[in-house]
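Here the complex is missing a single protein chain, while all its other protein chains stay put.
Labels A, B and C are assigned to the chains in the order they are written; within every chain, residues are numbered from 1.
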Amino acid sequence: MQQDTLTIAGKEYSSRLLVGTGKYKDLAETKAATEASGAQIITVAIRRTNIGQNKDEPNLLDVIPLDKYTLLPNTAGCYNVEDAVRTCRLARELLNGHKLVKLEVLGDAKTLYPDTIQTLKAAEILVKDGFDVMVYTSDDPLIARQLEDIGCVAVMPLAAPIGSGLGIRNPYNILEIIENAKVPIIVDAGVGTASDAAIAMEMGCAGVLMNTAIAGAKNPVLMASAMKKAIEAGREAFLAGRMPRKRYASASSPLDGTFF
Amino acid sequence: MQQDTLTIAGKEYSSRLLVGTGKYKDLAETKAATEASGAQIITVAIRRTNIGQNKDEPNLLDVIPLDKYTLLPNTAGCYNVEDAVRTCRLARELLNGHKLVKLEVLGDAKTLYPDTIQTLKAAEILVKDGFDVMVYTSDDPLIARQLEDIGCVAVMPLAAPIGSGLGIRNPYNILEIIENAKVPIIVDAGVGTASDAAIAMEMGCAGVLMNTAIAGAKNPVLMASAMKKAIEAGREAFLAGRMPRKRYASASSPLDGTFF
Amino acid sequence: MQQDTLTIAGKEYSSRLLVGTGKYKDLAETKAATEASGAQIITVAIRRTNIGQNKDEPNLLDVIPLDKYTLLPNTAGCYNVEDAVRTCRLARELLNGHKLVKLEVLGDAKTLYPDTIQTLKAAEILVKDGFDVMVYTSDDPLIARQLEDIGCVAVMPLAAPIGSGLGIRNPYNILEIIENAKVPIIVDAGVGTASDAAIAMEMGCAGVLMNTAIAGAKNPVLMASAMKKAIEAGREAFLAGRMPRKRYASASSPLDGTFF
Partner (left out) sequence: MQQDTLTIAGKEYSSRLLVGTGKYKDLAETKAATEASGAQIITVAIRRTNIGQNKDEPNLLDVIPLDKYTLLPNTAGCYNVEDAVRTCRLARELLNGHKLVKLEVLGDAKTLYPDTIQTLKAAEILVKDGFDVMVYTSDDPLIARQLEDIGCVAVMPLAAPIGSGLGIRNPYNILEIIENAKVPIIVDAGVGTASDAAIAMEMGCAGVLMNTAIAGAKNPVLMASAMKKAIEAGREAFLAGRMPRKRYASASSPLDGTFF
């Protein structure tokens, strides 16, 4: 398993779990959970998180040091192209030319569902501007393909609405996206527990990004450890090639799955 | 997590994954997969496996040494009370008074579904005869409770038919069994891939026993590793307490789950 | 479709929906909902319903006249063989030698789950005593077969616990029962809405028995009509032979169903 790495924008990662930093009770918990998760790519909502903008406040980078983690600034809270693009540029400035960003352009404050049309426009601008764009999107396979064609370095369809914890609502579409992609497909948003993450990986996702599933657990640090193992378990199961589903052990052919 | 052990018949185990030894291509693969699984309790079909009965044939105990593993002789292939009881007694003799057995009395050669009525009778005889009985059964909550009342040390409902790989067919019943039990409930049979195992553990199962899901994978050793991690992930997620399912992040109350 | 009738104990019925009479607000609603359902077999809890035992109270038979409906006395509320057998005999007396009964022997007051072992014993006694026994049971395929072997005229596995409205919890087992049966298999208990009933019929059930799904709806009479149509729709879909499930219209072979 040594060679099984995730490559994003030319950089290799041994962990396939990407985590956010929101919703923890304090920076100590953020630090402990992040470490337990084994994540190497940490996403940060630039509009809500102090990474140096406010000199006198606690700085996330004290617990997520840049020499240890790859920071993934994101545009959470942006509802139009302009805000999203501006936020990415601000992140680049704050982080001395850092190119890797996670783009999200939301269309709805209730569901936090992505506005795919604005997302496509913002992605195009950012790619042209030299960013390495990982992009949050719906599970629409055609939109996913267009985002890849634009030059995004990873496409990140939602499993379910952000913060819902419902797991993959539409495995059909996620699988369709995976099978047609040349860039890493990373499920972003909607995972609720360890098995949800394992399922995503078993389908062939390159990784999973989550925040609430860890930060919203009763014991976030223990859940972070669970997620680390679940991602690895799902990945290994995918690589190992599962047994066929059959109606019985004695059945000679796999199941056609009509009823179950 | 150090104290989170599984206790069966007074003995503590750190692993909650129990594995079988059938269907591997050779003893070397059996050994490698068993080690990768981290399992400490290894079940053996006494009627099909040489653990010393046949002096001149390969002996399973050469790769599953008794000083390292707890052997769990099982009555696979028994379709009535007599055969099952006799098989357990044979195992006890072969293993110098070994008391821990896994009882299964099958009712149907096609589905390998348990005959619960014969199972109850055999369990009663074996418990009275001093065995520590772990018992394979259906997911009928009332039968499970009766098996516990008889004195079985663990109750092992099926997730799905043996060798089917379909995962938990009826989470409702499994949860009902778990919530009403004082002995460990271990899902036995039907798991197909890592997430199936994680789901069982997230529901509160004490452990999972499997064979085909590992031996029937394209790469059994890698799948054994996946299962080890999945069991740990599911257990930790259970202990960590998952986030509530909500329709949206902004929803004030958990989901009632009518449609999804 | 004229010839497609349900035969139970030698009598033919055009309706495949069987209904109970409990939980309505008054006899007028019972009458209206029963008529809207089109049901011809009406089950009655002998221990809870006045069918003439109490001369001065409202009599169910005033709204469910015996010349129009087949009454199906049931043993709801019986938790052992004796009570169940005695209740059936009481019904036979009250109804002048009526032989058709629905046997249920419950094992648990919380879940109303059947005690299959007591059910088998009571069925044996009742069949020998000349009753035509329709029998409520779990979805255990082996128990279902034994009940058929004893001579029950219909086997009635639960979809889900009585009054839960959860729909078929384990389609796998229900299908297994159907495919191995020579007597009608009628799903009894657990249906919650019209599509649940349609699904049961599409699987090949001979009929569905329900009570709470109708009586517990906000508008029971309209729901009764919905159920009538759903049963017919499901039956016709079963007979018509559905299209294969495919991943796409252009796919040349049906789906193997791994993920969806």
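The definition used in the following text is that contacts are C-beta pairs under 8 Å (C-beta built on N, C-alpha and C of every residue); 3 or more make two chains touch, one makes a residue touch a chain.
The structure presented is a predicted model; accordingly, all values stated were derived computationally and were not measured.
A.B. asks: Using the touch definition up top, pick the residue from C:T7, C:Q53 or C:N219 that touches the left-out chain.
C.D. replies: Per the contact definition at the top, the residue touching the missing chain is C:N219.
A.B. asks: Which of these touches the unseen chain: C:G20, C:G107 or C:G163?
C.D. replies: C:G163
A.B. asks: Spell out, residue by residue, where the missing chain touches chain A.
C.D. replies: Within chain A, the residues that touch the unshown chain are 107-108, 111, 113-117, 120, 138-143, 160, 166, 169-170, 172-173, 176.
A.B. asks: To test your reading of the contact rule: which positions on chain C touch the chain that is missing from view?
C.D. replies: Here the touching residues of chain C are 1, 109-112, 161-166, 169, 192-195, 198-199, 202, 212-213, 216-220, 222-223, 225-230, 232-237, 239-251, 255, 260.
Rule of thumb we're sticking to: only the chains that are shown with their structure count from here on.
A.B. asks: With chain centres defined as C-alpha means, what is the inter-centre distance between chain A and chain C in Å?
C.D. replies: 48
A.B. asks: How many angstrom lie between the CA centroids of chain A and chain B, rounded to a whole number?
C.D. replies: 34
A.B. asks: Residues of chain C that touch two or more other chains: which are they?
C.D. replies: 172 - these are the residues of chain C that touch more than one other chain.
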